[in-house]
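One structure is given here, and the rest of the page talks about it.
Note that one protein chain of the assembly has been removed; the remaining protein chains are unaltered in position.
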Amino acid sequence: MLHFDTDYMAGAHPEVLKRLVDTNHLQTVGYGSDEYTKHAAELIKTACGKPDARVYFLTGGTQTNATVIDGILAKHQGVLAAESGHISVHEAGAIEASGHKILTLPQHEGKVWASELKEYIDNFYSDDTYEHMVAPGMLYISYPTEYGTIYSYDELKEISDICHNADIPLYIDGARLAYGLAAENNSVTLKDIADLCDVFYIGGTKVGALFGEAVVITNPALLHHFFPLIKQHGALLAKGRLLGVQFEALFESNLYEEIGIQVVNKALRIRDLFLSKGFKTVVNSPTNQQFIYLPNDIIDRLAKHVSFELWGPRGKEYTTVRFVTGWTTTESEIDLLESILNTL
Amino acid sequence: MLHFDTDYMAGAHPEVLKRLVDTNHLQTVGYGSDEYTKHAAELIKTACGKPDARVYFLTGGTQTNATVIDGILAKHQGVLAAESGHISVHEAGAIEASGHKILTLPQHEGKVWASELKEYIDNFYSDDTYEHMVAPGMLYISYPTEYGTIYSYDELKEISDICHNADIPLYIDGARLAYGLAAENNSVTLKDIADLCDVFYIGGTKVGALFGEAVVITNPALLHHFFPLIKQHGALLAKGRLLGVQFEALFESNLYEEIGIQVVNKALRIRDLFLSKGFKTVVNSPTNQQFIYLPNDIIDRLAKHVSFELWGPRGKEYTTVRFVTGWTTTESEIDLLESILNTL
Amino acid sequence: MLHFDTDYMAGAHPEVLKRLVDTNHLQTVGYGSDEYTKHAAELIKTACGKPDARVYFLTGGTQTNATVIDGILAKHQGVLAAESGHISVHEAGAIEASGHKILTLPQHEGKVWASELKEYIDNFYSDDTYEHMVAPGMLYISYPTEYGTIYSYDELKEISDICHNADIPLYIDGARLAYGLAAENNSVTLKDIADLCDVFYIGGTKVGALFGEAVVITNPALLHHFFPLIKQHGALLAKGRLLGVQFEALFESNLYEEIGIQVVNKALRIRDLFLSKGFKTVVNSPTNQQFIYLPNDIIDRLAKHVSFELWGPRGKEYTTVRFVTGWTTTESEIDLLESILNTL
Partner (left out) sequence: MLHFDTDYMAGAHPEVLKRLVDTNHLQTVGYGSDEYTKHAAELIKTACGKPDARVYFLTGGTQTNATVIDGILAKHQGVLAAESGHISVHEAGAIEASGHKILTLPQHEGKVWASELKEYIDNFYSDDTYEHMVAPGMLYISYPTEYGTIYSYDELKEISDICHNADIPLYIDGARLAYGLAAENNSVTLKDIADLCDVFYIGGTKVGALFGEAVVITNPALLHHFFPLIKQHGALLAKGRLLGVQFEALFESNLYEEIGIQVVNKALRIRDLFLSKGFKTVVNSPTNQQFIYLPNDIIDRLAKHVSFELWGPRGKEYTTVRFVTGWTTTESEIDLLESILNTL
């Protein structure tokens, strides 16, 4: 069986795993005060061009989003997000559980439009009853989005400017950041991300780590007392150095970047394969998630050899499916997918 | 200056006030354990045809909604509501502050459609990832809605049936319930409300009380331990009998119903006045809130003599305004409004 | 039956009630934006000697405490309070419901000791694991305390200095503030209170109002965006001017002060009455709550003519009882109590 369900089906990239094994017996202090974690933080700050940033490591995306957002918002504020944003849909109410409303903006292939963001903020403060409403206290976007799409540099810059003019911090969920940076026709660098937003996280779980997300705080005014908040959110790993060790492996060489490139290239090959057979993509994704619109009988026949996810409910004749590549995906697996498709 | 801004601009209806004055010097135990409160609860249960209902009195609408909803929902659940629902928009995030997401449904003149409610619930449980999403744990609707509209008996019955088939309690926000029951062409009685929903509240603040909302719990499985929750939400009035005394005044005779009829009739007269002048209503409201679409120059000239609210941002040429009647509104005030309109 | 159960058994002081009746028919904007409320705020600022303070009116003590404390604390902080503090015991978890821990200090007749406060703060920051613990973010004290006791000026000054040296706001719960200011041997003025703390509230419910508490914010750095937080906590009264009107009545003349003096004097007479009969007070309270240690048979015989509260569980032979005076208490009621006591 070929697996294209998602990018967190296997363990760690061999180079990451090797580091964990090599350091396994060493004894260090807990909770991220060890030298591995400090070194990993330095590597990330350098990669971001932000020597004064603060870097913290958490274990998963939902907990990272909940902790960061809870830490930034004042009690009367909510977080702006696309209605398709991960926090809006698939985090089981983690943001609301910490007391905050998600203020949804329309989504366009997963993206927020700068114009609609500006309109929301302007309308809010021009409403006489705004003090009875939840004030927008920050913006959450994902890069790449839940649909695999990316923002251009100009789009991101415009959004960033609107946020900062309105004194609204911009937070980027980078669960799959490597795949955004490696995307076809991408114009945004890691340093751009670090420049344009106030806080973001570099996803490890979906990019070669066993688990782990690195929060990078570039705006010095935000998230003081983040450590106790991580603890309060149950997001503080006792053996914190496990996170440091893994991010060292990802950032000491160019491993994080390389995984991004290899994984995206394989996804684009899959996309082209489907397009060449006359099928259509639902969204024009340049990253490692591909959404294909397939006839149900093709889906059923494919499913005998290949695992993948239906995206939304099954249609009468056609259904959208998602193909995702990860660091384990090989060219020969795609060759095999191609042969299977040829037989259908 | 004539005031049509809202229905909570004056104090209490004279009969309600008289009771407060007459009982002012009496000494009773606090927190609603007094005889006035017990009697008021009995009167309400009788009016609802629900001898086994439990009745609690709180002071305001937002706190009532927050306390009831927090009390009903399990930790992993959210509350379904129209996107225009008061809890969705104008309660400053009170629901989310208690840890729960508001799951919004489209609104149609303020109303939820049964078909869309059913579709939401069906889609939720047919989604493979539903355990990563917030489960619908109850439905909130307002009667009348924030746009002054009402549900017909059949509409309410269909919604109620869908809820109960899905094991989702139905909660009705009756901040202006008297005006819904007195609405033009209304087919729903207080007993119907009590029959069709699991919990609702009878609004006093906007119907002749100084303040006060009566929560009626008809589903015996819900809201055990509601008293400590009222206290926890800061919604427990020390001199609780003030609420009992007022609701006694409203329900011992037909005062609550009568206020409803008189106030709605005056609003309909205002509506007809505007229609007769060739203006249009934005929503076909049969209750005490009327939304009229007026040219800006008419608005400006009216505003010299009459106070009312703009509904949403001022348009380029036309703007929606809201006219509301209350227990203080007199026929002569409407006569005066008519003469002013005649001069414009 | 004579009532000495508590100080919120009757309605409003006649002068307060008269104002409510006189203004009942007037129409004003809601939510405290009216002229009565503004005027009441001015009167209070003047009485406090704090022209730049901000004043807000809420309806009850628990909701006031919850809203103020939630508004001051950062997410990783808790509130220091005596273990006997109202927020620690009798608010049904309202503080925790907003996400914050109460960090308890020992109580001495209801009071916090400056030395123990300082020790707590010092120990906290000298503990290596302090970032895993809840940081003290403010101090809550009540004046007078739940046992009717008061702080001397010097005690309050010392506590205030410790707080401010540690950058910890001091908040005073003044539910019965009038009775503290009128206490026997009191050395603290309203202006002292306003000087020494950062936020406090002037209780109305127990001092002649139907309901209402006035929050006075003297530290300009605190509680920005307090209005939406009041709304979020369900503590915003629609007919907000009812609060303004009542506090106008209490502060336009010296009514608030006078009620305090009269009520305390009657309580002291009750205390002296019991002492003259050879009974003992449990706490040396100079305010309107008196805690007397009585033989159970005296209690049972008294209870046929007088209502009062047992304070804690009934003992084998002796039990602590509480006698409270309020604005309705008359000298002739105490004469009657005296005759009853004489017969026992």
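Should a chain be cited, it is by its letter among A, B and C, assigned in written order, with residues numbered from 1 in that chain.
Definition applied: contacts are C-beta pairs under 8 Å (C-beta built on N, C-alpha and C of every residue); 3 or more make two chains touch, one makes a residue touch a chain.
A quick note: this is a predicted structure, and the numbers were derived from the prediction, not measured.
Participant: Specify the residue from the set C:17, C:48, C:66 or C:92 that touches the hidden chain.
Facilitator: Only one listed residue reaches the unshown chain, and that is C:92.
Participant: Taking the full complex into account, find the residue in A:62, A:145 or A:319 that is in contact with the omitted chain.
Facilitator: Of the candidates A:62, A:145 or A:319, A:62 is in touch with the missing chain.
Participant: Please pick, from A:12, A:135, A:249 or A:268, the residue that touches the omitted chain in the full complex.
Facilitator: Touches the omitted chain: A:12.
Participant: With the missing chain put back, one of A:43, A:199 or A:242 would touch it. Which one?
Facilitator: Selected residue, touching the omitted chain: A:242.
Participant: Looking beyond the chains shown, say which of A:106, A:220 or A:234 touches the absent one.
Facilitator: A:234
Participant: Contacts of chain C with the missing chain: which residues?
Facilitator: 75-76, 78, 89-93, 96-102, 123, 126-129, 131-134, 309-310, 312-313
Participant: Under the stated touch rule, tell me which residues of chain B contact the chain that is not displayed.
Facilitator: 70-71, 74-76, 98-99, 131-135, 225, 227-229, 231-232
Participant: Across the whole complex, list the residues on chain A that are touched by the chain not included here.
Facilitator: Touching the missing chain: residues 3, 5-6, 8-12, 14, 17, 20-21, 23-30, 59-64, 66-67, 91-94, 97-98, 205-206, 210-211, 228-229, 231-239, 242, 328.
Methods note: only the chains that are shown with their structure count from here on.
Participant: Specify the chain with the shortest distance from its C-alpha centroid to the centroid of every protein C-alpha atom present.
Facilitator: B
Participant: Which chain pair has the highest count of C-beta pairs that touch?
Facilitator: B-C
Participant: From the C-alpha centre of chain A to that of chain B, how far is it in Å?
Facilitator: Here the centre of chain B sits 42 Å away from the centre of chain A.
Participant: Quick one: report the Å distance separating chain B from chain C, using the average Cα coordinate of each chain.
Facilitator: 34
Participant: In chain A, what residues contact two or more other chains?
Facilitator: Residues 75-76, 98-99, 131-134 of chain A each touch two or more of the other chains.
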